[in-house]
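In this view, the complex is presented without one of its protein chains, the others remaining in place.
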Amino acid sequence: MQELQVIFSGVAQGCIYGLIALGFVLIYKATETVSFAQGELMMLGAFCGLACVNWLGLPFWLAIPSSMLAMAIMGWLIERAVIRPVLGQPAFSIVMLTIGIGYVARGLITMIPDIGTETHTLQVPYKDTSFDLGGVVIGATQVVVVTATALLSLVLYVVFRYSRVGIAMQASSQNQLAAYYMGIPVQKLNGLVWALAAAVAAIAGLLLAPITFVHANMGFIGLKAFPAAVVGGFGSLPGAIVGGVIIGVVEALSGFWLPEGFKDIAAYIVVLLMLVLKPNGLFGENLRKKV
Amino acid sequence: MMNDILLSAQNLSVRFGGVLAVNNVSFDVQRGEVFTLIGPNGAGKTTVFNLISRIYTPTSGQILYDGQVLTDVPPHAVANLGIARTFQNIELFEHATVLQNLLIGRHTHRKTSLWSEMFFTAKTRAAEIEAREKVEQVIELLDLQHHRESMVAGLPYGVRKVVELARALCTEPKLLLLDEPSSGLNVEETEDMAFWISDIKNVLGITVLMVEHDMTLVSKVSDRVLAMAQGMELATGTPAQVQSDPGVIEAYLGTVDDVSSLRRENAKESA
Amino acid sequence: MTTDGIVLKLSNVESAYGPIKAIRGVSLQVKQGEIATVLGSNGAGKTTILKTISGIIDPRKGSIEFKGEDITARDPSLIVQRGLMHVPEGREVFPLLSIRDNLLMGAYTRQDRDGVARDMEAVFNYFPILRERSAQDAGLLSGGQQQMLAISRALMANPDLILLDEPSLGLSPKLTKEIFEIVVRINRERGTTILLVEQNANMALNASDYGYVLENGRIVMEDTCANLREKEDIKEFYLGMKEEGVRADRRWKKKKNWR
Amino acid sequence: MRFIFKTDYDQDIRLAKHGGHVFWYSLLLAFLVAAPWLIEEYWLAQLTFVLIYSVVGLGLMLLAGFTGLFSIGHAAFLGVGAYTEAVLAARGWPFPVSLAMAAGLSAAVGAVVGLPALRVKGIYLGIATLSFGFIVEEGLARWESVTGGNAGMHVKGIQMFGWEANTSESFYMVCLVVTVLSTLAVLNLLRSSTGRAFVAIRDSEISAQSMGIHLARYKTLSFMISAALAGMGGALYAHKLQFISPDQFNILQSVDLLLMVVIGGLGSIHGAFLGAIFLITMPQLISLGKDYLPAAIGQAPGLQAVVYGAVLIAFVMFEPMGLYGRWLKVRTWFQLFPFYRKGMFKRQKSFQKSDRLK
Partner (left out) sequence: QQQGVSKTEITIGTIQDLSGPLAGYGKAVRNGMLLRIDEANEQGGVNGRKLKLITEDSGYDPKRAVLAAQKLVNQDKIFIMAGHIGTAQNNAAMPVQFEKKVVNFLPVTAAREMYEPLSKFKYALFATYFDQMRAAVPALVKEKKSSKVCAIYQDDEFGLEVLRGAEAGLKAINMDFAEKTSYKRGATDFSSQVARMKSAGCEMVVLGTIIRETVGTIAEARKTGFNPVFIGSSAAYTDLIHKLGGKAMDGMYATMTVPHPYLDEASNPIRFWANKYKTKFNEDPTVFSVYGYVILDTFIQAAQKTGPNLTSDSFIATMDKLTVPSDIFGSPEGKFTPTQHLGSNKSRLSQIQDGKWKIVSDYYKLD
């Protein structure tokens, strides 16, 4: 029974990793950069939600779309201001940029007097609800996380797989030059991707807020999302979720069964094993160049 | 001479998912000859090259090189056996100069140890100078003096093709695999290429296995030609024999009349 | 269309890679419905001209007009929307997209689904192998097959002007002929204007109406193709026609005399 | 412009290509040697840190800049070196020996990390090294009997054969010697066949392989050398800080190291040094500068992170080639002086090409 409880908590936690990983994969798939700012975007999203609920007094259900919108605009602005000018530079430059963006975001939030250095709670209507399924207690927060993650990844999967814009985003990441030749508005799509990633981050932030509270350093959870994305295969959206859940469950079970210390590095051990067994992750593309 | 076989492919097949890229192909390359593979696009010529340089492993069949079974050799060791190649799409070290590219070609002849390199001992210095001398010979041969210090990334397509050939030559191979050496070269440059290939064969004594679409070049330099189509052998023989083979004409060369007819009619119509 | 029937006009265009000037003051014109060709040896700057036209490189000087509109240094996607498509040197396919998706990307700027489906059918008929492999990743195609895909992708855009950079690169002799037939056919049937860069000068001169000769980044000669074919230098250096025996054992090169 | 007429292959091989090089580098070295008498103690301490980070930077530059393998867990090697040195120094081993051990042990760990590198690349490798970094950090924290766990451990001063480097001047000298020697070793490596093999792997694995380069061996070698240098840096770091704890070798440290080489300029040895100067002086400059700002901003928490991030962003945006790239432009400008043309350094449109297939 205890195990079942632990496993479920692991799944829920894993979905959070997956949700952040979704943001990574999104940006990776569309621009082939790894955004180290995703965790910070999530943090900004959570603060947005906080502003909506606690200070503007909006109901939670309205706060979700408003923060998503606000963050989408923010994502687009970030892209416009700092990413676009260096678009086309090697992916690594942009990775560095995202690290810088992360620093600035964290620093700016910290600088807000009276708010930035504090930890806040986001009041959500379902916070204290939980369901007792014959001994296994499932919090509504967890149910919401799992459901939202599943829906979101499905939507994004369909967009990338079947829509023209989705395919064009992938095309630009694989060969930017050719994308220009085809008349794909690479820059605009790039803006769109960042907006989308920021909106996803906002959702992640809002869902995470009741669990970990809102504070300037909440973005560090993103470090656990990297292993999730890698285990699933970095280019794969469903992979992000599956990877997240695997990591979450392994982590929870090793915290329960194994000696001290294993829980914290379980995620990383899983990654290393994965890379040895299946270097491109569970759902990763086969990346061999034909000469 | 007849039995001096350098490379022998025996019943090679390779399958990628549903595609049988090479289907039971056998051929022998004699020491000191220029052997050419021709065939329509997607016939499996490059795949044969990739099998020889061990990028792919055959589904069945084997390759013998100098009496040794090549299929067990790890990919990086192929060069040590004296096999060098060029690539159809040019695979140079883009962020290095031509000279550095060619020096990398000397890797198989490396004699120095890590420690002696770290302290740059006299031995290393001597080895460096020796490598450089060899490289300069190749530069001389292929007329690359102008481009010695240029970054590869900025070179025109045709020059890169030559650099790639030069890099392969720097390994001082016994067998040279050339994948479409003349693509992207104009007539004049193709002629130079023909001279170089003959020199490589006659002066340097290197055996050449080549894939090529330019039939003028093929006829000029090859001793024997193997035509492939859809992974299978179509015909083998001298260039002239193969070129007159009806199967080859049908699948590869096409009928003789050319586009100009189309064009002139058109011009007349509009006139 | 402009009244004088000139689709593309380059005036005194100069482009450079960092400090290296690749083309120096190139002016050329392509008329509506014609096939024009640019000949030139390795590194003459042919590719650079095409890249400059399609907005991949910003020129240092000069201007480019397409259908009467100034497109100098505009965003490439905008230029494609105006109806100009470029088949780049070196294929540049999207390696991890299926062939079908690659073709769809060619038609990215188009809105008419029916037309796209029709064109897809047409290119599948030109190159049946593409239909056969349509679900395969483009990166796994053979070199020549990728070249077919690159050309087909451009056709999918149904453009007014196609820039073709060495379309015959890596194609079998038979396919080379077919490609030129297709080019001519498209030019004739759809009225598509074509600017062609090709090492196979024989083919290029036969298929084209008007030709330019580029050396060291400068246009050194221009004329109708019929006239060009008759010029001695062209014959010798680009068509490879020379008295037998002269070149065969001569190891030095005769210098081109128009430099 | 300077034209050099070459009459000898040795001229290309030599480290100093012309008299100018000889002059300027001798001057630099003379300054560095005389520094303890020339500059204040505070700045000498900064300079010492710069030297230490340069050694680490050299290693990472070799790995990331020349072999194309990005490690986001490099602090782990720093940590292994630091702890090895701390433990051995406590047992009274002479410094040269313990330093060699620190380098050797780091290299051994590097070889282990190199293993996944044989099969994965790009972001996968990044995450593999990141994971490894976490595991090493945890290991250092858990192996309490040796490392003292999270409580950290104090590090004794440098001692060798009866001599002790117990002043900041003498410690600086030790760092200078280690730095100069490592730099020479790396430069030598890069101008010989191993270095070229690294570059080859960076640019095209397939063709490196076809040139007979054993990918697995050279990638592992690159990891090992890089780790060894990081280990030596770690050893010096341990002595400099005199107190080490596992969380000093965490992901943030790794990211800092990576930033250092990128800001310095990937693929250049100068870059490692310029990056180290940047990494050390930047926070100092911020804290020197903040007293001049209005208190509401200057004293606000988080300012440092904002400025740090902003500078980083500005760098990538305006000088993607790093400090070294900027330096090259400045130098060219001077060399060409009256003939400098506008637009000469104008950035060309450039296009990202997928690294996924290499």
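Observations on the structure shown:
So that you can tell them apart, the chains are marked A, B, C and D in the order they are listed, and the count of residues begins at 1 in each.
Here, a residue touches a chain if its C-beta (ideal position, glycine included) is under 8 Å from a C-beta of that chain, and two chains touch if they have at least 3 such contacts.
Here the structure is a predicted model, which means the values were calculated and not measured.
Although it is not drawn, the missing chain touches A, D when the whole complex is taken into account. The chain that is not drawn here is touched, among residues D:Q11, D:S26 or D:N150, by D:N150.
When the omitted chain is restored, the residue from A:G45, A:G100, A:G139 or A:G205 that touches it is A:G139. Contact between subunit D and the unshown chain involves residues 40-42, 45-46, 49, 138, 141, 149-152, 154, 240-243, 245, 247-248, 252-253, 280, 283-284, 287-288, 299-305.
Within the complete assembly, residues 2, 5-6, 9-10, 13, 106-107, 110, 113-114, 116-121, 130, 137, 139, 208, 211-213, 215-218, 220-221, 251-256, 260-261, 263-264 of subunit A touch the chain that is not shown.
One rule holds in what follows: only the chains that are shown with their structure count from here on.
Common partners of subunit B and subunit C, by the touch rule above, are A, D. Of all chains, the one whose mean C-alpha position sits at the greatest distance from that of subunit A is B. The interface with the greater number of C-beta contacts, when B-D is set against C-D, is B-D. As a whole-number value, the distance joining the C-alpha centres of subunit A and subunit B reads 47 Å. If you average the CA atoms of subunit A and of subunit D, the two centres end up 31 Å from each other. Residues of subunit D in contact with two or more other chains: 206, 349, 351, 354, 356-357.
In subunit A, 174-175, 177, 180, 285, 289, 291 are the positions where the chain touches two or more neighbouring chains simultaneously.
Under the stated contact rule, the graph of chain-to-chain touches is complete, every pair of chains being in contact.
Here subunit A touches subunit B in the complex through residues 291, going by the rule given at the top. Across the complex, subunit C meets subunit A through its residues 54-56, 75-77, 79-81, 85-86, 88, 92-97, 101-102, 104-106, 108-109, 139-141, 153, 157. Here subunit D touches subunit C in the complex through residues 343-345, 348-349, 351, 354, 356-357, going by the rule given at the top.
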